[in-house]
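Read the structure below first, then the notes.
Complex shown without one protein chain; remaining protein chains in place.
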Amino acid sequence: MSIARFWRETPRRYNLGGSKCTICGTVYFPPRAVCPTCPHHRETLEKMVPFQLVGDGEVVSYTVVHDAAEGFEMQVPYVMALVKTVEGPVLTGQIVDVEIPEVVIGLKVRATLRKLREEGKAGVIHYGYKFTPALDSDVRPPARGPAVPAESGALPASDRAPA
Amino acid sequence: MREVAVLGVGQTKFGELWDRSFREIGIEAGLQALVDAKLSSADLGGLFLGNMASGTLLDQEHIAPLILDYAGLAGRHLPAVRVEGGGASGSLALHQGFLAVASGLYDYVVVGGAEKMTDVPDTTANEIISSTADHEWEVVFGATLPALWGLIARRHMHDFGTTRAQLAQVAVHMHEMASRNPLAHYRNKLTLEQVIGAGGVAEPLGVLDCAPISDGAAAVVLGPLDVAEKHTDIPIRIAASEVACDSMAVQHRASVTTLESTVVAARRAFERARRAPADVRVAEVHDAYTISALLALEDLGFVEKGRAGPEFESGRFGPKGAMVVNPSGGLKAQGRPFGAVGVAQVVELVRQLRGQAKDRQVSGATLALAHDVGGTGATSAVHLLERVN
Partner (left out) sequence: MEAGIVSYGAYVPRYRITPTEIGRVWGADGEGMGLALNVQRKSVPAPDEDTITISTEALRTALVRGGIDPQTIGALYVGSESHPYAVKPTATVVAQAVGATPNLTAADFEFACKAGTAAIQTCLGLVGADMIRYGVAIGTDTSQGAPGDALEYSASAGGAAFVIGREKVIARVNRTLSYTTDTPDFWRREGQRYPSHGGRFTGEPAYFRHVTECARRMFEAVGTAPKDYAHVIFHQPNGKFPVRVGKQLGFTDAQMRYGLVTPFIGNTYSGAALIGLANVLDHTTPGERILMVGYGSGAGSDAFDLEATEEVAVYDRSYGRTTQEYLEGGVEIPYAVYAKFRGKIQMGGS
């Protein structure tokens, strides 16, 4: 995978940067240029603003992978899941730091940063989100101001997620 | 719009064809279909070739003129177009061929489907297969194509009580059917215990829940229905050719356990043909993974959502059932040469409707359905084929 191809997605892969439709309020991850939900979807062009997910969610479904994707061979068997975030979007990601029997549909998880793969021994290392079981203590304090650049600020600060 | 008929069919053996090249299998199927249709190549209007990944599998893009060339038709300067839609490439080529004949622009076309998958290591083939899912937001994070179907399977079991044995029953059925198909990749029969006890791939799916990596090619000749009798004793009318698409990634779908693309393609097809699922006597549905077949039977409208597991277990779709599913053995056992699959489904159904399917002949079939899926359901194609008496 080319360096630039991965690099340009780092705001999404590292920080869960999605987008939100200012017409209907639906949140998307990864970000969308137009809103797939609004009835007059063309009108949402340029009405989508950046919106960062906090990374909390729950397992919608999961599978235990034995035949690994490239770069994941050392982690077999590993758990892949669909995670529905508290903001709405569903993400596909690995669940790490968990015993396989503990994984159930409905398990509360939170995002963490891990290595996704390496371009060989001499190449770049790609990082991105995975999920770990949430702790009872993972209740986040209230949002503290913009997590996205101010020029996108059609939203009040309270609508934004903390980093 | 003109009525379109299938006038001839051809297919190579599916499997690990170590001594045969892409060119060889591609032209074998095409020439068989031309002979079957008693068509002079001078009457051909063009070639549509379904192929998923010749670039990564063979380091060869631009593959349609190559097949035309080795079929001895380069000097006729026909248009030849490759069509790609992941695992649905063959059906999409068929759809393009259908449109070409129906429009009146071409009279006769060959629709081929071919894939040579064993010239790369299995790990490479698996990466290419997974690239039919969303690379940036699924595969990069560790998902493979079977893993995504594993997610679908787990949720289906959770929501509807589908059992491991019901999934396994799909594989057992496909191998039973393929044992009667001389072109099939796998002709051995399986037991439930073998399927359930096989090693895991993406739980709940195991090795024997997954279709194999196969080489193979299939082809059909399409032409106007009104001249079909010049070419065949039993013309098969394409009563509907419908394609529908959905979000690329499972995560973006309205439901994890429904392929909306299949639901919509099937609804459009039955509406266009003015027929209903109950009229279908034989069907070839997408069964790349055992769960895929159960989803297909629900989403095509043959059973209520969530009921495919128990209905399949009851034998309703078996060789003695009211509707027989995948008499060829399906992707699971006949084999899965990606671009060839959608065309091979139609080859099998034409043979069934003509009464030429020998040991696996389904009696009394006049209406048949072919269903092909790309990736995890971003593309679905549904074709309805009708025997014209």
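A few comments on the model shown:
Letters A and B mark the chains in the order given here, with residues in each chain numbered from 1 onward.
Keep this in mind: a residue touches a chain if its C-beta (ideal position, glycine included) is under 8 Å from a C-beta of that chain, and two chains touch if they have at least 3 such contacts.
None of the values given here were measured: they were computed from a predicted structure.
Of the chains displayed, those contacted by the omitted chain across the entire assembly are A.
Although one chain is not displayed, chain A still touches it through residues 10, 14-15, 52, 74-75, 96-97, 99, 112-116, 125, 127, 130, 135, 137-141, 144-147, 162-163.
The criterion applied here is as follows: only the chains that are shown with their structure count from here on.
Each chain gets a centre from the mean of its Cα atoms; for chain A and chain B, those two points are 34 Å apart.
Put simply, chain A touches chain B in their complex at residues 1, 6, 9, 13, 30, 60-72, 75, 77-78, 80-82, 89-94, 105, 116-117, 126, 128-130. Touching chain A in their complex are the following residues of chain B: 123, 126-127, 130, 136-144, 146-148, 150-155, 158, 199-205, 249-252, 256.
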